[in-house]
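Here it is, the structure, as structure tokens.
Only a single protein chain was left out; the remaining protein chains are all shown in position.
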Amino acid sequence: MLQQIEGSRAVAEAVALCRPNVVCAYPISPQTHIIEAIGAMVKAGELDAEFVNVDSEMAAMSVLIGASAVGARAYTATASQGLLYMMEAVYNVAGLGLPAVMTLANRALGAPINIWNDHSDAMSVRDAGWVQLFAETNQEAIDLHILAFSLAEELSVPVMVCVDGFILTHAIERVDVPEQAQVDRLLAPFEPRHVLDPSDPVSIGAMVGPDAFTEVRYLASIKLLRALEVLPPLAQRHSDELGRSVPSLVSPYRLDDADVVVVAMGSVLGTIKDVIDEMRDGGHAIGALGVSCFRPFPKEQIRDALATATRVVVVEKAFSLGYGGILATDIALAVAGRGIPIHTVIAGLGGRPVWAASLRTCFDSALDATLSETTFLDLNEEVVAREIGRMAATRRSGPSAENVLRDLAERSRA
Amino acid sequence: MAAQHGEHTATQLRLHGRGGQGTVTAAELLAVAAFEDGLYAQAFPSFGSERMGAPVEAYCRIGSSPIRTREPVARPDVVIVQDPTLLGQVNLFGGLASTGFVIVNASCPVQELELDGLSELVPLTHIVSVPATRIALKHIGRPTPNSALLGALSALTGLISTAGVIHALEHRFAPAVAHANARAVMEAFDVVVAERGEAISAAAN
Partner (left out) sequence: MSAERVPVRFYQVGSFAVGNRLVSADRRNAQSDPQRANSLTSGHRACAGCGEALGARYALDAATRVTNGQLVAVNATGCLEVFSTPYPETSWQLPWLHSLFANSPSVATGVAAGLRSLGKSEVRVIAQGGDGGTADIGMGALSGMFERNDDVLYICYDNEAYMNTGVQRSSATPGAARTATTDVVGEHPGNVFGTGKFVPAIAMAHEIPYVATASVADLFDLETKVERAMSMRGARYLHILVPCPLGWGSASSDTIRLSRLAEETGLFPVFEAENGELTGSRTIRHRVPVEDYLRLQRRFSHLFTRDGAVKDEATVARIQAIADRNIRRYRLSEDDS
């Protein structure tokens, strides 16, 4: 049914349709509306689930581990600092081969503390063995959650759906919420691959030593890579049932005959597509590639999609300090050997708006081959230069974050 | 090509208020009203950890095709000011289109408002003040001007219908509250129609 609702509400509805047995979460901005909405549904009797108010994010993921281990379908949501707090358990659930689904309402990692959107939280767990899916719109957020439960239980692998905090979670937009019957056709009851059952006891979670660890980890990776095979037909099945295109691995946009291709993940693709259209209207051969499944990394699909590109601009909302772009590095690996220049544009950190006009400037430079290898979009170079000067002038230059804030405040008052 | 997406055809609105006044709710109701009218809409607040009383902004885009961009609204076609004490305090009209519209929640006429040369930017017939808080207190019993302001918006721009606004209110609130808000919508609508009629005839003379 078509509705105009907040993204968090849309996610809550999608999760409820998937009939989770156990839902738990610890509150953190900007995920709170999702969990509150689910809690309200449980209270109203619309959703028959055990709702556990846990004492920390570590507890939340641990509850998922316990519930999943006895064959219950389990769900949680978190962001940023909460994800870091449960980090041990995030690796643990993947290593134990337990399906679980989590919404990651993407938010910047501190310090400095920041409640706004970027992808640094998702990047911090990219090696943990979870499937990571990125939603471009709230419609995709709905469809990807249903897909996530399907995929997680099929492969016995945990799946996180990344939904840009505030930008998507708190945006009110038109979505089509599926009917219960549709979701029931897509999602059979959970049949675990291994389960704690008194009638057939097993021990789960043994220590594995040097003689077997490599093989166990190799097998875990094989299992994760299977998502690359399983996801496309699964997404197709979901698309057929729902009557619209459910994203699987990559989402190309006007790639035919594109010279320059912009690669990105999440909601920023919406703004990028507007710029692409504007530039196409001006006769420029430019297109975009959305990466919907970031882990496992769809290397072959990306390589194929970029087959005719002569230059790639990766717009990403995170970076590896002291190193460079993260997605960009993965993209470079995908097209290795073809000699295509890869540009990194780091944008939207900590919730800074990604202006279409600024992207346009970058893309024009890319077409002119004058774009730098790495660009921090809309960086205030003067503020940065002043702080560098302060640090050089005196040992006790003070905390950089506070200095920058004071600098900006003084300039705006002047 | 240009009509395939919402950016060039979408109307952009920016709402200004103070935390706790329902500015975000206003943007949300606006989006739902547009949806009820069969349009595409996107609404979102400028996020922050604002406490009650701090200036807040909310954005809305309304159009006939899907809206993809996620930028804040920097070049609004409509600015709605929910709290007149923001005038002269916050940059309310930055980026306003020369064909843009302004609605201010105030009980005095437009000429008496501190509008900082706004009348040089947009036609006078595009600026209205409406006593939305007073209308709200009268019909709803609470100083929540947002529904009245949407009635004013409907009258001034025709962007959304009052029927759409009322449907949105019915989705959001219990029947008694929704109906009270609906009365506020209609009174504000009438006030603006009257005010605009005067302004148009004044401009013509």
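Just so it is clear, A and B label the chains in written order, and each chain counts residues from 1 on its own.
Heads up, the rule we're going with is that contacts are C-beta pairs under 8 Å (C-beta built on N, C-alpha and C of every residue); 3 or more make two chains touch, one makes a residue touch a chain.
Remember, it's a predicted structure, so these values are computed and weren't measured experimentally.
Determine which of the presented chains are touched by the chain that is not presented, and list them.
Result: the unshown chain touches A.
Out of A:E46, A:D127, A:E179 or A:D197, which touches the unshown chain?
Final answer for the missing-chain contact: A:D197.
Using the definition of touch stated at the top, determine which of A:A206, A:I222, A:A307 or A:L321 touches the missing chain.
A:A206
Looking at the whole complex, which of A:A40, A:V70, A:A181 or A:A369 touches the chain that is not displayed?
A:V70
So which bits of chain A touch the chain we can't see?
So the residues of chain A touching the missing chain come out as 21-22, 24, 49-50, 52-56, 58-60, 62-72, 74, 88-89, 92, 96, 196-198, 201-209, 212.
Definition applied: only the chains that are shown with their structure count from here on.
Roughly how many whole angstrom separate the Cα centroids of chain A and chain B?
34
Can you list the chain A residues touching chain B in their complex?
2-4, 6, 30, 115-116, 137, 166-167, 170-174, 267-271, 273-274, 277-278, 280-281, 351, 353-356
Within the complex, which stretch of chain B touches chain A?
Residues of chain B touching chain A: 1-2, 4-5, 7, 27-28, 31-32, 34-36, 40-45, 47, 49, 66-72, 74.
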